[in-house]
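What you see is the complex with one protein chain gone and the rest in place.
Showing chain A:
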């Protein structure tokens, strides 16, 4: 009987997790009207893909620029709303679209048949070639696809280039990474021998790195695969129609070649001129700010919830105890990265206005709570039962006993373990960068994109993380010393 009940809790718990999936889609096509009603067009993109989309610094502020951004701007203007860019991993774009985190996706995305099964596309607005970025030192060896035989090729995961390499370079290993910057680092450190890239992007990287070179390896490409189109949620015909009208106008006036690409090129040259890290300190400062916000808020809620779960786990009520055990085991048994994505995309499908920062904080707090709960439980169990007996024999209630006797002593015992958890939190919070929270990790990637430099920003971020965790350890150590007297 006891066992049955326990399994019932687990099933209820799992159901509670699954239910959010069941009502994701709103069928009727009032998409355009909805966008007009809220007055902003939320556009998802992956801003490490010059000249399509990338970041530029203007008067100390980060701006999203590139030909896709120009198109999005025109489209927003045409339908009379404001534009809001949401930057995230290329991989996450379609999920964000399906879960209505964004109204549309523009990211140099090719309307492949596979993608068309889950989202709708506009007309093709631009067609580019597929090139290969290589180290200049290898220029003599690699000219065509055949020359790469047996070598490792890098490509952005989820991208057209990735499938191209898979299909047309069967004898090669493909190394898939989410960020182009990381792929270029891999190339420079000879982890891969070439990175398949869209023409304009590849050229941009080569221009900014004297050790790199662009070649056209001769991928066999059909037109539908090389063209870029705007992605919309399935069934959003009204938005697709409106976008097609904008694209028609752009094509009629040849705006992409006449205005958008030259503007993007100008931004790219300003970028490459200001490659010194000193110019980007505001990026890192903002990253530190967000990392600290996430950590501090998550430490607070993690501690409060953790205490609650610890007390629930120690409860004699089987239901309460079972819930706490299920929660703790489940959270500790799944990766933080998955939890972050689940909260943002899963819960976010129900509460669509859930900002990435809040989603990140929720996920990190909930995760931390499970670990803190176990630390606190061990602390409470380490207090001899004589303490409770002495307190109860004085007529103090269970609550008063916990408050004045058990918790203060437990806290002192677990302080080092708790401190360790908080230090870990600073580091683990870096995972929220995958859903586009502008923490230190995310900002570091922006600097990589903006400067075309791979390793130095990583090194700077590493040092900053260390300084933060080291100072926190010192502060915690100070309080630990103070508590020793008590």
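Assume contacts are C-beta pairs under 8 Å (C-beta built on N, C-alpha and C of every residue); 3 or more make two chains touch, one makes a residue touch a chain; residues count from 1.
Definition applied: contacts and distances are computed from a predicted model.
Novice: Looking at UniProt, which of "3-isopropylmalate dehydratase small subunit", "Heme chaperone HemW", "ABC transporter ATP-binding protein" or "Sulfur oxidation c-type cytochrome SoxX" names the chain we cannot see?
Specialist: The correct option from "3-isopropylmalate dehydratase small subunit", "Heme chaperone HemW", "ABC transporter ATP-binding protein" or "Sulfur oxidation c-type cytochrome SoxX" is "ABC transporter ATP-binding protein", the UniProt name of the unshown chain.
Novice: For the chain that's not shown, point to the residue among A:405, A:418 or A:460 touching it.
Specialist: Checking the options A:405, A:418 or A:460, the one contacting the hidden chain is A:405.
Novice: Among A:39, A:333, A:395 or A:481, choose the residue that contacts the chain missing from this document, as touch is defined above.
Specialist: Checking the options A:39, A:333, A:395 or A:481, the one contacting the hidden chain is A:395.
Novice: Given the full complex, what residues of chain A touch the hidden partner chain?
Specialist: Against the left-out chain, chain A lists 384, 386-387, 389-398, 400, 404-405, 408-409, 412, 485-486.
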